[in-house]
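Below you'll find the structure I mean.
Here the complex is missing one protein chain, while the rest keep their positions.
Chain IDs A and B follow the sequence of writing; residue 1 opens each chain.
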Amino acid sequence: MPFLAQWWDLRDLGNPVGHFLQFLNDHGPDWLPYVASALIGCVAVVLFLVPSQMVIVWAERRLIGRIQARRGPNRTGPWGIFQTIADTIKLLAKEAITSRYVDRWVFWLAPIFIFVPGITVFAVLPFGEHMVLADLNVGVLFLAAVGSVNAIIVFMAGWSSNNKYALLGAMREVSMLISYEIPQVLTLLGAVVFTNTMSLSGVVHWQDHYNTWLIFLQPLALVIYFISASVEINRSPTDIAEAESEIVAGYHTEYSGIKFGFFYAGEYFAGFAIAAVVTALYLGGWTFWGLEEWVPGWIIFLAKLYPIFWLFIWARGTLPRLRVDQLMAFSWKFLLPLTLVNIFVVGLEVLIWQENDLSAGAVLPACAIINLALAVGLTVAWARFLGHARADLRPRRALLMKEVGAIVYGQEP
Amino acid sequence: MSRALTGTEVEERIGRGFPGAVVEANEQWVTVAAEQLVAVATHLRDDPELDFRYLVSVCGVDRLDHFELVYQLQSLSRNHITTLKTRAPDHKDPQVPSLVPVWVGAQLQEREVYDLMGIRFEGHPDLRRIFLWDGFPGHPLRKDWLGMPGGRHAGLGKFPRED
Partner (left out) sequence: MKTEPFVVNVGPQHPSTHGVFRLRVTLDGERIVDADMIVGYLHRSMEKLAESRTYTQNIPFTDRVDYLAAMANNLAYCMAVERLTGIEVPPRGQFLRVIMAELQRLANHAMAIGAFLNDCGAFYTPFQWMFRERERILDLFEMAGGARLTVNYMRIGGVSYDIPPEFMPAAQALVKEMPQRISEYEALLLENEILIARTRNTGVLSADLAIASSVSGPVLRGSGVAWDIRKADPYCVYDQLDFDIPVGTRGDCYDRFIVRMEELRQSVRILEQALDMLPGGPASVPVPLALRPPPGEVYARIEAPKGELGFYVVSDGSPHPYRWHIRAPSFINLTPLTDMVRGLTLADAIITLGSIDITLGEVDR
């Protein structure tokens, strides 16, 4: 066991757990600490996720209400704080209507498996220095691998429903997930190349060691990762698979009651996972330039995680939805070249740094400035090259005419 | 102001090209024989002075012994309107040529007239009922339709009116 502080040092919750496991190790069979640590880790993850989800669902509804110039839930308890509990009870009490022609086993298993990627990813996420369930040294690879299981689960749900709308939703979802895997993985790779480690707590330590956050060094990668991840978890403005106004509810049309509740909750768990990955990789994890001496690291981590989720909520409340082929074109034509250039530039920078053995104090600011300029310049230039700034795509107003009778169809204003 | 062309004005325009087509013309409307309807309508649409490119509305009226179809026509460039009528003399099974080849906008409106009044339009690309379902008994907007199931007969009784 690595060096631990006192067991009552709650700045890192790994301390009491570590001391407990040490106690078990001394007084029990050999396998007991491993089993105990696994159990404690799982329970801790679930204890974090479920209350967070309940609070965040309420917060999202109130925040979206605020964006829409109305109050959110305000009847169930003061400021509506029991709304999620009320919704859960309602979903549990609803009749679970199952059509006769569904594929029984797949239909029943899909909402259970929807939690698998969302929760499993938390095994490698570091909430504090010793608060990682499994500090794999290929943590980023684990993230990418487990995250793509989502596609199969969604397709299971859509296919087994025996419903054309659900199938349309599932097909759209799978095509989108495949499209956005590559930018997602490549941007994660950018962080890995820079920090020379795939372990997430290793990346956090690197950021702590060099006193900087990766967001300053890789803004483009962060933005692209955020967009790709938002698509992966079906968050608006990219919630095509469950686009309510078009195909009713997409792949979860046929699910009612608590099964639908599972899909709904699973989306939030995945959202937390993404926000936690962004926090750990790009925002310095549990470190805050020395503040972690006084404030517990996991509180700093959560304080960074929830504002990232606020960005998801903000995008949902403001932006309309893209069409599925536009979304895929965005990924393949726009994001993919940008991520490739990003990897190339990052690799070059790291190479120059290592080969010439320069000091970090000189290299890192230079990298930050170069990468920021690259991010802005490349995005604008590539957009123009692809034709996104065409004249006929610019916003216009209607022509005002005083007399009737003229036909101006086809004339440019 | 949209100038309302009187029926007599339109009659002279039609009369030159289609002698014998006009059955009746007065201040408000001009009635044309059903056989020449499509030809007259095409002429009204294409004639540069009249330029009735816009069909405003199609309406059927049950006149108890014949059916009457009322077409309101509008010219956008000249800003004048007029009323064109035609008759379907057979009250049991009325037939009128369809104006869909002339103005596409007649498509849904003629389906509506067929559905509610039973007037068949020859030449309509897709004549089927639009509001009522396929097995609906009769055509409700006719004056002799008393569509109460089981009881009343659909007969020739006049529609009760206050006198």
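The rule is simple: contacts are C-beta pairs under 8 Å (C-beta built on N, C-alpha and C of every residue); 3 or more make two chains touch, one makes a residue touch a chain.
Treat the numbers as computed from the prediction; the structure is a model and nothing was measured.
Trainee: Looking beyond the chains shown, say which of B:23, B:39 or B:59 touches the absent one.
Mentor: In the full complex, the listed residue that touches the missing chain is B:59.
Trainee: If the hidden chain were put back, which residues of chain A would touch it?
Mentor: Spelled out for chain A, the touching residues are 64, 67-70, 164-165, 168, 236-237, 239, 243-248, 316-326, 388, 392-413.
Trainee: Just the residue numbers, please: which parts of chain B touch the chain that's not shown?
Mentor: Interface residues of chain B facing the absent chain: 1-2, 28, 53-57, 59, 61-62, 70, 72, 76, 79, 81, 83, 103-109, 112, 116, 129-133, 140-141, 159-163.
In this text, only the chains that are shown with their structure count from here on.
Trainee: Taking the touch rule as given, give the residues of chain A at its contact with chain B in the complex, in rising order.
Mentor: These residues of chain A touch chain B: 404-405, 407.
Trainee: Looking at the complex, which residues from chain B come into contact with chain A?
Mentor: 76-77, 79
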